[in-house]
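One chain of protein is taken out of this complex; the other chains stay put.
Chain lettering (A, B and C) follows the sequence in which the chains are written, and residue indices restart at 1 in each chain.
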Amino acid sequence: MFNYFKTIYKVGKALIQGMMVTWKSFWQPAVTVQFPDEKLNTPERFRGALTFDKETCTACNLCIKACPTACISLEPAVDPATKKRIAKVSWYQIDFGKCNYCRLCEEACPTKPIKSVRHTHQYEWGMLERKEMLVKWERMIPSTEPLTSTNMKPI
Amino acid sequence: MNTEIVKIQGQDSKTEEMILNLGPQHPSTHGVLRVILKMDGEVITSAQPDVGYLHRGTEKLAENRTYPQMLVISDRWDYLAAMSNNLVWSLAVEKLMQIEVPARGQILRVIMVELNRIASHLVFFGTYGIDIGAYTPFLYAFREREKILDLFEEVSGARMTYNYIRIGGVMADLPKDWIGRCRSFLEWMKPRFVEYDTLLTENPIFQDRTKNIGILPQPLAISYGISGPNLRGSSNPFDLRKDAPYCLYDKFNFSIPTGKNGDCWDRYWVRIEEMKESVKIIEQALEMLPEGECNAKVPRIIRPPIGEVYAQIEAPRGMLGIYLVSDGGDKPYRVHVRPPSFINLAVLQEILVGMKVADVIAILGSIDIVLGEVDR
Amino acid sequence: MTPQEIFSIIQAQYKNITEIPYPQGPHAAPAHEGKPYRDAHLYLQCPSELWLEFANFLKNEEKLSFDYLTFVTALDYAKINPQEPIRIEIVYHLYSFKHRHTLVVKISLNRENPILSSVIQVWKASDWQEREVYDMFGVKFEGHPNCSRILMWEGFPGWPLRKDYAHIPDRYDD
Partner (left out) sequence: MILPVWNESQKRSALILFGIASAGAGISIAIGEIGARFSKIWACLSSFALKNSIPTALLTPLSMIIQCSILIGFISVSVMFMVWWERKVSAHMQNRLGPMFTGGWHGWAQTIADAIKLLLKEDIIPAEANPWVHRLAPIVAFVPAFLCYAALPFGEGLISADLDIGILYIFAISGLSVLGIVMAGWGSGNKYSLLGGLRAAAQSVSYEIPRVLSVVPILMMVGSLKLTSIANVQTGFWQIAGIPVLPKWFIFYPIVGQIAFLIFLISSVAETNRTPFDIAEAESELVAGFHTEYSGMKFSFFFLAEYAYVFLSSGLTTVLFLGGGSGPILPSWSWFLLKSFAVVFLFLWFRWTFPRLRVDRLMEFTWKFLLPWSFVNILITGFILLF
């Protein structure tokens, strides 16, 4: 008989203690960040969308070999006068539909001091069709005005 | 109502048996799992899990990927504990190539894997609360998990698929005051355990829903090859970090929590205690973090010698192993992943019989499976 | 118990179960100059018809008591190199809680119609893993309650993990 009431007391006390936990956090300030207005700052090593610097790239294909899902494709530039390949790239394309954001291409890229393919801190990027996932950087030798990627804002 | 009328043998009276599909789209199957339940009223007469919805063929992919590229695929097995997957793959290749990782690299790996274990058990704690009906623990658990993911984001750049532990060491050393932030997280975490205990562990309704439910006797667990917290819940203190120490685990002192009678509550309690042990391990690891180089010398193109190796670690869900056969080329000849969730899930078809629908969810939640690892 | 002691106990019982020697030096493949590597466990080669009886012996023998089946997998040696005969090899990795020692048993089957007796009565862990080996390699396990595909859907043509598996292009190949 006695421990019947003891269990009731224990059950009641445990339930009340559980409610105290929620009561305490009822008064604590919330932790949510209201995304469009307040934004968290991304850390220095953040792996956002890839960007490409077409001047420094030497078309050495190391990033293509390193990529696990083979989403990079490029074509080395040919000097129109001498018809020989030069250490520049004519177009460079990344298929962001397959990219794993794994940073292996950036680590494989030999260009100094800034790598020609590297991660940016940009994570807000939506697209409407699958075609937009194929981002192409072209570097026409004769043309004067600098060409940027078809839809990529310069970062 | 098109319940198939299935006669139960040896019973002359016609009893209708309802076949109910639990999943693959169901709020509490933790992913795309379908369990075909034959039920008589609310009591289950037979349960048959049906897996394969998330099968991506990692073992076939491994045949034409180089060794470093496989790390990226390993992130996607148990996506709640990607560090453990990276670690087991790196250990397998290092064993094959007989590379010795410097002490600093190994301690960094221990810190990351233990932090990932806390994050993975926090997800278990949150979703198990929802399975039993309490919604608030989920939000508290994810408030803590966000702090861990921020730490991972600073060190590796990603929040879920880290690709941080590499063959021969780690991707890069710690950023400047990462250790300070990690210590402040540990201080923040300790009082939270007291909160969790009052909120769920000692809550009589929770205990009433989980005690003596889904009892897994030890011989049955061993014959089904169960590993990890589920096996320790049935009072078998088998933990690879103690029995087959890898990557300097023998240098830390921590205890292995084991349950008494292997019911849902014991499995839940073992995981909560394991989180507390992991906090202790990380503190000791932060103290003994030696200076110096954290990566071993690894050739640019990794070509391990011919041979085969089986490396296994104590992942949050059990014994994660890689059986790797190499033919000397730069791509593995055959890779087999020993997935703890896949093997732990098989016992479901035995312990679910005779239980009620509400218990099915409690038992499924207590075994804590991740479908990315079940289907590979 | 060291691998030699285990092997001596087994050798006393079964004559035609041989130990697989340590892999030799580099074959034709341009191997890394490192020595070939293998874990320091006992590796046994067991004929397929003897396997079920041998499995019961391993489990019930007092001094061995291999009660824990860590994993079951299969390898397809189709064209690795001239030394390796063409075969499908099933690998059973066993562990004992009592004596804390491990054993790896390998069984070779021909590639045309590989058949092996299932050890589901001995270790229940083999239930799903043998179904996965059937699903991936087409090895039929006699005595298995429902030896059907577990990861692939029922109507999937072919055995995906065999080396000579040709992928039939479907609507996902862009």
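To be clear about the criterion, contacts are C-beta pairs under 8 Å (C-beta built on N, C-alpha and C of every residue); 3 or more make two chains touch, one makes a residue touch a chain.
Fair warning: this is a prediction, and the values are worked out from it, not measured in the lab.
For the chain that does not appear, the touching partners among the shown chains are A, B. Screening A:V31, A:A70 or A:M127 for touch with the missing chain picks out A:V31.
Here the missing chain is touched by one residue of B:R143, B:R159 or B:K251, and it is B:R143.
Of the candidate positions B:A103, B:I205, B:L220 or B:A296, contact with the unshown chain belongs to B:I205. On the side of chain A, touch with the chain left out of the figure occurs at residues 15, 18-19, 21-23, 25-32, 34. Mapped onto chain B, the footprint of the missing chain covers residues 1-3, 18, 20, 26-28, 42, 129-136, 139-140, 143, 199-200, 203, 205-206, 208-209, 356-361.
The working rule: only the chains that are shown with their structure count from here on.
Contact topology of the protein chains: linear, an open path with no closing contact.
Between A-B and B-C, more C-beta contact pairs are found at B-C.
With centres defined as mean CA coordinates, chain C is found 41 Å away from chain A. Chain geometry summary: the mean Cα position of chain A and that of chain B are 26 Å apart. Between the CA-based centres of chain B and chain C the separation comes to 25 Å, rounded to the whole angstrom.
The touching residues of chain B, counted against chain C in their complex, run 51-52, 55, 57, 59-60, 95-98, 220, 222-225, 236, 238, 243, 303-310, 312, 319, 321, 323, 325, 327-329, 333-334, 336, 338, 342-343, 345-347, 375-376.
Of all residues in chain B, only 65, 68-73, 75, 136, 140, 143, 146, 150, 153-158, 161, 163, 171-172, 175, 195, 198-200, 202-205 touch chain A in the complex they form.
The touching residues of chain A, counted against chain B in their complex, run 10-11, 14-15, 17-18, 20-22, 25, 31, 42-47, 66-68, 100-104, 119.
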